[in-house]
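Only a portion of the chains appears, each positioned as in the full assembly.
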Amino acid sequence: MSIQTPARPELTVETSGGVPHRVRDLTLAESGRHQIRLAEHEMPGLMSLRDEFGPHQPLAGARIAGSLHMTVQTAVLIETLVALGAEVRWASCNIFSTQDEAAAAVVVGRTGTPESPAGTPVFAWKGETLEEYWWATQQIFDFGTDDSGAPIGPTLILDDGGDATLLVHKGVQFEAAGGVPEAAPGDSHEYGVILGVLRDSMQSDPQRWTRIAAGIQGVTEETTTGVHRLYELHRDGKLLFPAINVNDSVTKSKFDNKYGIRHSLPDGLNRATDVLMGGKTVFVCGYGDVGKGSADALRGQGARVIVSEIDPINALQAAMDGYQVARLDDHLGEIDILVTATGNENVVTVEQLQKLKNLAIVANVGHFDNEIDMAGLESLPGAERIEIKPQVHEWRLPTGTSILVLSEGRLMNLGNATGHPSFVMSASFTNQVLAQLELHTRLDQYPTGVYVLPKFLDEKVARLHLDALGARLTTLTPRQAQYIGVPSEGPYKVDHYRY
Amino acid sequence: MSIQTPARPELTVETSGGVPHRVRDLTLAESGRHQIRLAEHEMPGLMSLRDEFGPHQPLAGARIAGSLHMTVQTAVLIETLVALGAEVRWASCNIFSTQDEAAAAVVVGRTGTPESPAGTPVFAWKGETLEEYWWATQQIFDFGTDDSGAPIGPTLILDDGGDATLLVHKGVQFEAAGGVPEAAPGDSHEYGVILGVLRDSMQSDPQRWTRIAAGIQGVTEETTTGVHRLYELHRDGKLLFPAINVNDSVTKSKFDNKYGIRHSLPDGLNRATDVLMGGKTVFVCGYGDVGKGSADALRGQGARVIVSEIDPINALQAAMDGYQVARLDDHLGEIDILVTATGNENVVTVEQLQKLKNLAIVANVGHFDNEIDMAGLESLPGAERIEIKPQVHEWRLPTGTSILVLSEGRLMNLGNATGHPSFVMSASFTNQVLAQLELHTRLDQYPTGVYVLPKFLDEKVARLHLDALGARLTTLTPRQAQYIGVPSEGPYKVDHYRY
Amino acid sequence: MSIQTPARPELTVETSGGVPHRVRDLTLAESGRHQIRLAEHEMPGLMSLRDEFGPHQPLAGARIAGSLHMTVQTAVLIETLVALGAEVRWASCNIFSTQDEAAAAVVVGRTGTPESPAGTPVFAWKGETLEEYWWATQQIFDFGTDDSGAPIGPTLILDDGGDATLLVHKGVQFEAAGGVPEAAPGDSHEYGVILGVLRDSMQSDPQRWTRIAAGIQGVTEETTTGVHRLYELHRDGKLLFPAINVNDSVTKSKFDNKYGIRHSLPDGLNRATDVLMGGKTVFVCGYGDVGKGSADALRGQGARVIVSEIDPINALQAAMDGYQVARLDDHLGEIDILVTATGNENVVTVEQLQKLKNLAIVANVGHFDNEIDMAGLESLPGAERIEIKPQVHEWRLPTGTSILVLSEGRLMNLGNATGHPSFVMSASFTNQVLAQLELHTRLDQYPTGVYVLPKFLDEKVARLHLDALGARLTTLTPRQAQYIGVPSEGPYKVDHYRY
């Protein structure tokens, strides 16, 4: 492994032997602990699960390898999993998204010190290189050795974007093939790094991933992209263990995507640029849940919002919601703020970037950094990049105009803001915990395949968040329940109900 | 048959023999024709279908028995079906919802006169009795006789609420049983009327409904309630022919329910009461699509909106959308306008009605008139009903307060306003026409069962409505389509996508 | 006088001798009485004044000549004035705006019958000719004769638009000049009618208006236009008596204009056309209070709203509120609904009308019918006018397209809807009553000039409307009042505060 000294080794830790990295900064950990305490107040779903299940330790025996943005909210998730009995190791799923104080606080734990941590091993810091990132991802699979010295792996993966799951599947594939191929010419740099990691791994232990995969009972996946990969693996007969699609719980996708971005898009714009949104012309590419939340937030701040869509149904929704529906090319010269929310690639081309209004702001809340053609921009002759501040760059274009690109074209709600707020993440993560519980305690119900959580659990997640908002639910009388043909206590809707 | 002389016989007509009723009022028909012409402008989906399919007459040979509110918009639907080659007969599905001028115009046709109508037979007028209503419903199954004198029935039903389908299924059931039972003590008055109709029918023709059912290739159903009945029939093995659930097309349920009610709820309140909505406290029971549209419309008029829900997911949506979520009982004394949008029964009890603020307005946009306990109100000792104007009644209660009940507790968007506007109905009805086309031209794809339209047709409906709004759709490049794994021309989403 | 038989004589009445017209339609009066009762519930300001002042009869001795739309709400105003002791005579200020049932109910009174009316004389019916209109306006100045047979005139005018005030001022002017001039070539038809009325008057009584004017203590004026005329009269030294500008009370202009139109613009669109506003492109000319209310209402219904303005401050407000600010000429081909809200003339020209989208709806909520160039349209060669229904006309243009013009270019919130709702009118009319009280009881405070009501009365109007909305006001502690330097009980703001 080529990573000898992680850039922020004081933020990686190993409590039960092995690599001797330690959190060294107690102030950082204390600040993180304060923030975690406040976040707990905003994560009533997770705290309710601790109350309900903590005494019974239903996750006892579970070893969870987690790969998900190492934020304050994730700290509450991790500590909930531990409170339910699990043993946990964690890495971030994004090189920029770690909040170091949260990582430090988790490692130190409530009762520990940097010298004698009492928390959970975390391998993550803000600003990893790709090499460091994949090194860290590897660490979450290593739960030490048993009495016989045999290595112990995880029983479950908790994944966001599918990187941990990818590593296992690729490892198994190459181990079966007897070798790791060289990167092909068109492959991304990152894929080369992954191949390198697996090549090193095979050299030191040729059956490592095969053995790890055998011990894994399942994975719960957070995101659209990760879920997409899982369905493809399953369709191709390559899925190695059951998967629960947490992303498509209503209380995840409809809340995280829509209400989360409504919060964090303007937050990121503010922190990045302090620009007034009122009166500005904003163009939002895509009117899925993320686009809906984006448009709503910006209108709420007094912007004029124009929307583009490729799906006629979503386009009609945008029109009915009062937005002009148009093509990007027809409005390039009017746009003050350009937001991509599609999950597709090359939604904004280099040609289009050059026709934008001077100092137009370009912000991606969709998915990868190819949503805006950043690669094309980087290789554009005559273009110059000036760092205004971290994650905010002015690109001076050969046309003579400038644009402001946030988070280098990556998710600006993470890069320029702090991602989704705790309350929204509480809904997502309560789904995650319930999904981990399903796989650990009712595995026989889940033959290899991809599942969404049953609707009554989805409703339960919602239910656990209402009290904190002062919302009082109405109860069906038995006669009313019978009249509409549902149980009084739910589930209340047919599966295809769209909310 | 006990209906000798329909109340408005001039609005029922039989062009090919039989009962000699005629539209007598040419002014009425001309007014209807004007309104139909304007509605056509607002129904771009239906007009596009005429352009696309008219030349090919794909519905040639289809005989469609339609039971759906006989409004101006339905006139455009009927004339579209005819333009595609179908033979059509029509009744309304609600005793109050017929717009007489629309009915007259359809009967007279573009080139006919009252004496020599050139249009489509319609059996409907505003303000039918229940007896008249079921008499009219029967008429849509009688397409005359063939050369041999054998009666001809419909090949397809286009249904709204399932009354036409119910009549066929009950008829078949009783004919098989050899007799129609007496109404049981708890049965509704209306069920007694239905039994009477079928008893008369069996006396005159003991195999009538069995024969009609045999000729029916399928039904397309408009509403949640009708669809619910169809799924129950299918679950119980009693469904006699395939059914297409039009209600659950996205372009129907999400548009009709949400955007339609957003339009017609305030319209109905205005026409009924002229009351200022701004500043008023409105309580909306239910936050499904209809509740969402209701709350949005009232907030848009400056009302303070409180929402009740039984489903925690919908409740959480209401909270996230900024509404107070509460129980009706806790706010009875504050409510200026009470809206029910649940589809359940007894959502507002007589006890609750008596605790409302003086002159509170009570409006149902959910489903049946048992959503508010109108039966209980009618039998409440000391309650007095004063007609302010048609469909607007003041109930003086024994408590000394009054309430204003709209449309006698029935759907006030139909009773006090003119229902959903043309544009919204265009989306619903374009689905209906596409569904009729599916059953008539690709019946082999639909073994007996209940189906939703394939997603690409749902998207097509949306697509046909965008141009009229000036909305320009963005096109996927082939590479982008491949990147997200969909065809460039759609469908674009997985089936469980919620929009 | 050339009006021998008013078109609806049964709606004019004279209780104390003179012209023997009578309300003949008791059903009409009963329907009006029901509506008045419901309106009283929505007019808490007026009802509070009855409670507070009724016992003291502060308007005893006042004779009020009222010229204001004779609607149900005005009926509550009239009966409030009477309840406070005034003697009242009424005409409408618009040939179309009378609600006949309200007029009938006022004339009959609570305890009267058509044969023996116990109410207040009203001279107004829906659909007057201009000749009838000015005949009716004259009647409100004739309060019979005293014991000596000398004619009695009003002591106060309550005016809307200034027609009653105009008649007095013109009458005095011509009587002083000794004769009424002929209409000049460019004069409007209406001005000719006025001259005719005054000519007839001078013939029968050459000092009539001079005598009437001498008895008038003041006028309270409802509208921007009327107020504008008053300021001009005063500037030119021609104002004959003090005037209170009710229009510029905050609780009038900010409420009536903004919240009233927010209610009645969509209402009028619905009643006229039933067109879906959602998804449509609406262009609103003018972003004053009426434009603000219009834009807000249409956005609340899901329309895309574009705004035009000539004032840069209002334009910037529109932009900050999220609307596109543009010129009408640049969007003619996109507009589904065109709303004028400027109070200026020729805001939409005939050339622009011809470039609108086919079947675009044209609606004026600004002021006169010259806001849209109706005169130009009427004289456009090749243009054809088709009445869809009363107040809704399709104009087929020589360009081949049609437009729908509402209320013949006059105020469509009055012509197609029922004007401002009761609650909004309650605020306006409470100002009117307070203004009448000021002039009648504290005339010495008002030397000839134009005044707005003192701020504490404006605040009082608001205060009288809060309870009905369930709004609870917070009270300043004495220390807080001192801290911001205002009396605890108000007034709270400096005069130039903008709200």
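For reference, chains read A, B and C in written order, and residue numbers begin at 1 within each chain.
The definition used in the following text is that a residue touches a chain if its C-beta (ideal position, glycine included) is under 8 Å from a C-beta of that chain, and two chains touch if they have at least 3 such contacts.
None of the values given here were measured: they were computed from a predicted structure.
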Can you report how many copies the full complex contains, not just the 3 shown in place?
4
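The working rule: only the chains that are shown with their structure count from here on.
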If every chain is reduced to the average of its C-alpha atoms, which one ends up farthest from chain C?
A
Going by the contact definition above, tell me which chain pair has the most C-beta pairs touching.
A-B
Hey, which chain is the most central one here, using CA centres?
B
Distance from the CA centroid of chain A to that of chain B, rounded to the nearest Å?
43
Taking each chain's centre as the mean of its CA atoms, chain A sits from chain C at a distance in Å of 60
Length of the line joining the C-alpha centres of chain B and chain C, rounded to whole Å:
41
Of all the residues in chain C, which ones touch at least 2 other chains?
278-279, 281, 299, 302
Counting only contacts in the complex, chain A reaches chain C at residues 278-279, 281, 299, 302-305, 316, 319-324
Touching residues of chain A toward chain B in the complex: what are they?
228, 248, 250-251, 253-255, 259, 285, 308-320, 324-328, 330, 343-347, 427, 452, 458-460, 462-463, 465-466, 469, 471-477, 479-480, 483-485, 490, 492-493, 495-496, 498-499
So in the complex, which bits of chain C are touching chain B?
31, 34-35, 38, 41-42, 259, 262-263, 266-267, 270-271, 273-281, 296-297, 299-302, 334, 358-359, 386, 388-389, 394, 404, 417-418, 421-424, 469-471
